[in-house]
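First, the structure itself, so that you have it in front of you.
Here the complex is missing one protein chain, while the rest keep their positions.
For reference, chains read A and B in written order, and residue numbers begin at 1 within each chain.
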Amino acid sequence: MRPPLLALLTDFGTRDWYAAALKAVLLSRCPTARLVDITHEVPPQDTVAGAFILAAAVPWFPRGTVFLAVVDPGVGSRRAIVAAKADGRYFVGPDNGLLTLSLQRAKQFTAVRLTNPRYWRTPVSATFQARDIMAPVAAFLASGGALTGLGAVLSHLSPLALPSVRQAGSTLRGHVVHIDAFGNLVTNLPASSLAPPSGSRGVTVRYKRRAVRVVSSYAAGGPSELVAVVGSLGLVELALCRGSAAWTFNAARGDEVEVRQA
Amino acid sequence: MRPPLLALLTDFGTRDWYAAALKAVLLSRCPTARLVDITHEVPPQDTVAGAFILAAAVPWFPRGTVFLAVVDPGVGSRRAIVAAKADGRYFVGPDNGLLTLSLQRAKQFTAVRLTNPRYWRTPVSATFQARDIMAPVAAFLASGGALTGLGAVLSHLSPLALPSVRQAGSTLRGHVVHIDAFGNLVTNLPASSLAPPSGSRGVTVRYKRRAVRVVSSYAAGGPSELVAVVGSLGLVELALCRGSAAWTFNAARGDEVEVRQA
Partner (left out) sequence: MRPPLLALLTDFGTRDWYAAALKAVLLSRCPTARLVDITHEVPPQDTVAGAFILAAAVPWFPRGTVFLAVVDPGVGSRRAIVAAKADGRYFVGPDNGLLTLSLQRAKQFTAVRLTNPRYWRTPVSATFQARDIMAPVAAFLASGGALTGLGAVLSHLSPLALPSVRQAGSTLRGHVVHIDAFGNLVTNLPASSLAPPSGSRGVTVRYKRRAVRVVSSYAAGGPSELVAVVGSLGLVELALCRGSAAWTFNAARGDEVEVRQA
């Protein structure tokens, strides 16, 4: 039989006892669980970065995995805490956009707002709801529990605060929305933006006044060549072959990336 | 049945093979154990920081957990190595104060000095007693072994080198004894120091010539307000709402914090 699998993503770092407290609660309530750290090094309170890393990791985990995701600047406030089921996987975290990307990519999902204290540790700390509310609920789901009973269904989730892609004539303007540890620049431009409209001569991608060649894989670029590929999130990424696009071009989240259909 | 749970805290870092060698020995001798890293990033040889992080993590782990804690500047010297049982949990580490805080907080504990080489890996390296003595003993305890036989009972533990709280009239002077990853300042002032004596008008807390408001939770403070709360160790902590008290006030361990009863 497959042991329950719990995957963690937080901005707690690994120098202190916070991630360990979550794990202790999870293993107290679901002793046979396997725990996998996605990362605890999301930049502090950066829900956008957390959302991207989570969404990129999720598809490789088997159905039944429970994801406990905590990047929670609003801890103790009125923001909702949610549990969700999407394509057979489970999610627990604050309703602040962190889970939104992962859930929206699913074929279908159901989310509930956690309101039933029967499933929590008590007393609930005002500063550590991840330990007292989210971890106990994640352990409950990992033990085979159902969403029903945890709280009422949420009709919509908080959106992730992402810039939008603007279209002007045959030009799309998107932005760098994530920079990964290798210095690759993930944009909010969808894969379809690289597909030239029928009858056109193709597309040109520009970043920082520089033409970027569109290739099918990182390896297809030349040495130190900046290339554009469709990454694992279905989004256009800019990468430097055998180097860091982020360092070389002093990239920052929010940088504009342009796709022109000629 | 609950699998054995082993929690690790060291100053080994995660860049080298040292933590992995501990885990390899633990899993060689107790293959069904679940391992949880509390942290491997205790500042090198900082037993005070290690003691605080360990004591903060311990209460969330279930009874039966074995804690292997290694911050050991005296490795290879005559300092004792101990194994202890406290409130149903087990501890293995050097007798240099690292375990002291966790054990003193327990309702009762028994500690023995490890002297019986039957439970060790041999030959014992002079530079890596954690691998050769402590890990094998921790694995033995996680497998259901008893303290008896490991060595003779220790009548007292090495104290943790902490400054003491001084009282002058109605004023208590304590110190910052730990700074956590969020920049919260943990002091050695007990929770009781914030309880005003009967008949008094209350207490005032001061840090770096600044008045600090006493609140019941971090969330109760205003934006960028420095507040004092009773933290999870039963000690007074200073925190900056939505910020790092450590950075903002350039805090250091040893800083004085004053509580005046008016």
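Basically, a residue touches a chain if its C-beta (ideal position, glycine included) is under 8 Å from a C-beta of that chain, and two chains touch if they have at least 3 such contacts.
On a predicted model such as this, the values are computed, not experimentally measured, just so you know.
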Which residue of A:Leu26, A:Ile53, A:Val205 or A:Ala228 touches the chain not shown here: A:Ile53
Residue in contact with the excluded chain [from B:Thr127, B:Thr148 or B:Ser164]: B:Thr127
Listed residues B:Lys23, B:Arg105, B:Arg173 or B:Arg253, member touching the removed chain: B:Lys23
Chain B, residues in touch with the chain not shown (by the definition above): 12-18, 20-21, 23-25, 27-28, 31-32, 35, 73, 75-77, 125-128, 131
Interface residues of chain A (partner: the chain not displayed): 2-3, 5, 7, 14, 34, 36-41, 53-54, 56-57, 60-62, 65, 180-182, 216-220, 232, 242
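One rule holds in what follows: only the chains that are shown with their structure count from here on.
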Euclidean distance of C-alpha centroids - chain A vs chain B, Å: 33
